[in-house]
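Dropping a structure here in structure tokens format, bear with me for questions.
All protein chains of the complex are present and in place, except for one that has been dropped.
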Amino acid sequence: MTQSYIVVFKSEADMPGTTMSLGSTLYNKTGSWRYMRPIYRNRTSPCNHACPAGEDIVDYLQMVVQGDLEGAQQRILAENPLIGVCGRVCPHPCESDCNRAHLGGAIAIHCLERFLASLPGERKLPQTDHTAPPGAQVAVVGSGPAGLSCAYQLARRGYKVTVFEALPVAGGMLRVGIPAYRLPRDVLDAEIGAIEALGVEIRTNTRLGHNLALDDLQDYHALFLAVGQHRSRRLGIPGEDAQGVIPGLDFLRRVNLGERVQIGPRVAVIGGGNTAMDAARCALRLGARQVTILYRRSRHEMPAIDEEIEETEQEGVKIEYLTAPVEVLTTIGKVTALKCVRMRLSDPDESGRRRPEPVRGSEYTLPIDMVVPALGQEADLSFLDSAIHSAGGLILINNAAVTSSPCTFAGGDAATGAGTVAYAIGSGKRAALAIDRRLRGETLDGFPPLAEHVRVAARDVDPTVVQFEGINLAYFQEEARTPQQRRPAADRVRDFREVNLPFSEEDALREAKRCFSCGTCNYCGTCWLYCPDICIRRHPKEEQPSGPSRSAYEFDYDYCKGCGVCAEECPRQAIVMEEELKWKK
Amino acid sequence: MEKVIMGNHAVSYGVLLSRVQVIAAYPITPQTQVVEMLSEFCADGRMKASFIKVESEHSVMAATAGASIAGARAFTATSSHGLALMHEVLHWAAGGRLPIVMANINRTLGPGWNIWTEQTDSLAQRDTGWLQFYCESNQEVLDMVIQAYRIAETVLLPVMLVLDAFFLSHTEEPVDIPDQSLVDSFLPPYEPRYKLQPGDPHSFYGLVAPEHFMELRYKMQRDMERAVQVARQVGADFGSTFGRAYDVVEKYRMEGADLVLVTSGSIAGTTRVVVDELRTAGQRVGMLKVRMFRPFPFAALRESLADAQKVAVIDRNISYGHGGIFASEAKAALYGAAHQPLIYSFIIGLGGRDVTPQSIRSIVSYVQEHEGPAEQIIWMEVKK
Partner (left out) sequence: MSGQVLDEVQIKVPDEEWMTSGHVACPGCGAPMAVRYALKALGDNTVLIVVASCWSIIAGPFPYTAVNVPLLHTLFATGGSVASGVKAGLEARGLKDTTVLTLAGDGGTFDIGIQALSAAVERNEDFIYMCYDNEAYMNTGIQRSSATPWGAWTTTTPVKHPKDQPKKDMVAIMAAHRIPYTATATVAYPEDLMRKVRKAKGIRGSKFIHVLAPCPSGWKSEPAQSVLLSRLAVQTRAFPLYEIEHGDKYTINVWPTRELAVHEYLKLQGRFAHLTPEAVQQIQETVDFEWKRLVNRARASGQEVPSDQLCPG
């Protein structure tokens, strides 16, 4: 290693006879030249920004690239214990925002998550420090994703958690709202089982407001209400209570609990969300001859996940757009037809979507045997007492998930109405962290707003979200997204076996390698390669830390002239240039 | 072995015997025979040297310097315009402390084109830091090549040995060519102090700020001054080994001389004949031949001229606006000396005009007829 020292000649006798060097230029600390300095500052990737469950997606994708599949799995599990679920049913807002969409297609994050959920061997949930005060116990009402997430985060911190579940089986919407062909029962059972293995007790058939009262939960030090939204919104048209009209959520619940349901040969499902898609597809599988979905807006506005809509259509369900039912027609009290009217889109309503308006005189009649309205969910909050406030059908909570009653917390659809599994998981995690703080006597200040996610193991990153323009395309080729395979449509409508096929390890690695790693240093070495002053120090591979505390290379500020080549070339905007004056004492 | 050879070939034999490792050369009249013979020596294996046939004299010295700093014993030869063209590289080689030996065949600088002898070309390089030795005979030429390497490699400064165009370069004289083994005993292989050595990296000749530069120049001058004693020692050693000793000056019949002719190169040979003549006629005339011009042998000059009344310096060169160069150096040497002879500065033989015994006699006559020079420069045999 070349030394840095200053050569001093006391007299000519010390000097060589001619101009011959004796030392290296390391004596010259050219860092004094700069007026801007580069800093490794990881920025927020759009996927991380979007994930409501608070997963650190870019971090675990890079672990997959490095070959550490176990590590990647554990990384997600720290934030979200239900990765087999999310890898199948999440609407993946991460993918919607993924910058790679502009160069070959968004990374198939949900397929990767499912792949990591399916690693061989028994599921081991990652440990964390126990922080629970001795004897602390918490009651969670609802074993849906919010309740399970909250129970998990508390149990791993040493709390005794009891989950009260109204239905005969645990899982909430995961169990009764999502059919098995999207979320196999064994996958769900295993993930719930892993949480139970931490000591969480789930008491089924216990409904708050029926055989359980709020007063019964006095002995618990904290309460988390995660009852979800299991009531279907009404159609509000004449005839909707006739025989043959089954609300979507009820229909799905009965199917998922294995009850026999009478399926009319001709089924009309009203609505454009995932519930509508699932109801239609279940009806098909249960023998309906013809299933039609009626949606009052256009395809563009349909809230269901695109892949779901595609699968639904592949299976032979017809979707009619810009139409809405106005009356259920019956004969002897049984549904025989549905009177509908064509719709037209005009200005946007409060949801931001264009408001549908009936087209006068365009009524028509559809012969129908069964109507399944799937217009949205509502919570049954009849069990609430006066201490716990609600509004608009949702339990009121603040950023720390606390209700108006100090030791009562709430989350999931019952408090947020968000309607997605990932959001519920994030919500449950927030509540768990808040409960932990409250029970340890710490302040509840500092939680991010409800619209933002909460992380257990947050990396220190700049909140700026990396846009596609921030990616240096010189370092990437166009590579197409690995498509997820499905079973053929004709085959899959015959049963409830899983429709989507898993990624192989090869697929997973290929897909993970396409990740830009937006804003997150992944040791590509580009900065080191181009630095004209050779002042970037790399750690040898064996010494690189990974996981949330991973840091990037080091700048040798003794020599860095602040040219900015590193920041300009960094493929993923993980380097920022700042004024040197800010750093001078 | 004794052979009758031209001066240029005497150079070539000297180079062969000195076991030179790298030669770079570019042809110019009247140097060409030096390199032609060397080319044959290399081709038939008598010399194990690389011969780089560069495309100009500037490249000649650059290549020679490159070979020298790479640690090899290097040689070249040139003349006149070739020497002038490599001027900047001469400074580089000297400042680079490279023990290169170069034979320069004194030839007039044009315009107009003139291939005959004049000393101005080599003397114009007197500030470069090269040692300079002026040879009187082909024997001296061969002997000087060998001595030059010993001197150069001791003081780490390049050495230029100078011989007159045609009078020496192309004139054949009997020359004793010593045995290789004898030369080997006198001149060991080159052990470079400063060299490019993979594994021991240094950078050479980079930027030097004023704060360091003077010391380097001081060291160079000091080694130049040391070179006087080194040359005398080497010349004496040469005598012990080969039977022909050399000193930085040669005093010829100067005992009790009132009139001393100071000269150099082939003119010294002519002057020798006239001195003999005049001594036979009873005149107290002697010759001081200056062999080493750089470093200028101040002490030897003062000591030699301590008893002379009249000193005639014969220059076959001119520095325009000043005068004969040996004359000005001699005057500088005598400045402040206890005894101040009258110094007459003669310029003769420019452009290769022949200097005959009659020319020397005319010079002596002038000195005898004038108590002191009538002019700053006494031009001989010019049609005025």
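Chains here go by letter, A and B, matching the order in which they are written, and residues are numbered from 1 within each.
Assume a contact is a pair of C-beta atoms (placed from the backbone, for glycine too) under 8 Å apart; a residue touches a chain by one contact, two chains touch by 3 or more.
Just so we're clear, the structure is a prediction, and the values are computed from it rather than from any experiment.
Within the complete assembly, B:T64 is the residue of B:T64, B:S80 or B:Q147 that touches the hidden chain.
Note on the undisplayed chain: of the listed residues B:G112, B:G206, B:G282 or B:G336, the one touching it is B:G206. Only one of A:L125, A:L345, A:L394 or A:C563 touches the chain withheld from this view, namely A:C563. Although one chain is not shown, part of chain A still touches it, namely residues 2, 4, 7, 15-16, 19-30, 33-34, 65-66, 474-477, 513, 515-517, 522-526, 528-530, 532-535, 538, 541, 544, 556, 558-559, 561-565, 567-569, 571-572, 577. Taking the whole complex into account, chain B touches the unshown chain at residues 21-22, 24, 49-50, 52-56, 58-60, 62-72, 74, 88-89, 92, 196-209, 212.
Here is the rule we use: only the chains that are shown with their structure count from here on.
Averaged C-alpha coordinates put the centre of chain A at 91 Å from the centre of chain B. Here chain A touches chain B in the complex through residues 9, 11-12, 15-22, going by the rule given at the top.
Looking at the complex, you find that chain B touches chain A at residues 95-97, 156, 193-194, 202-206, 208, 212, 215-216, 218-220, 223.
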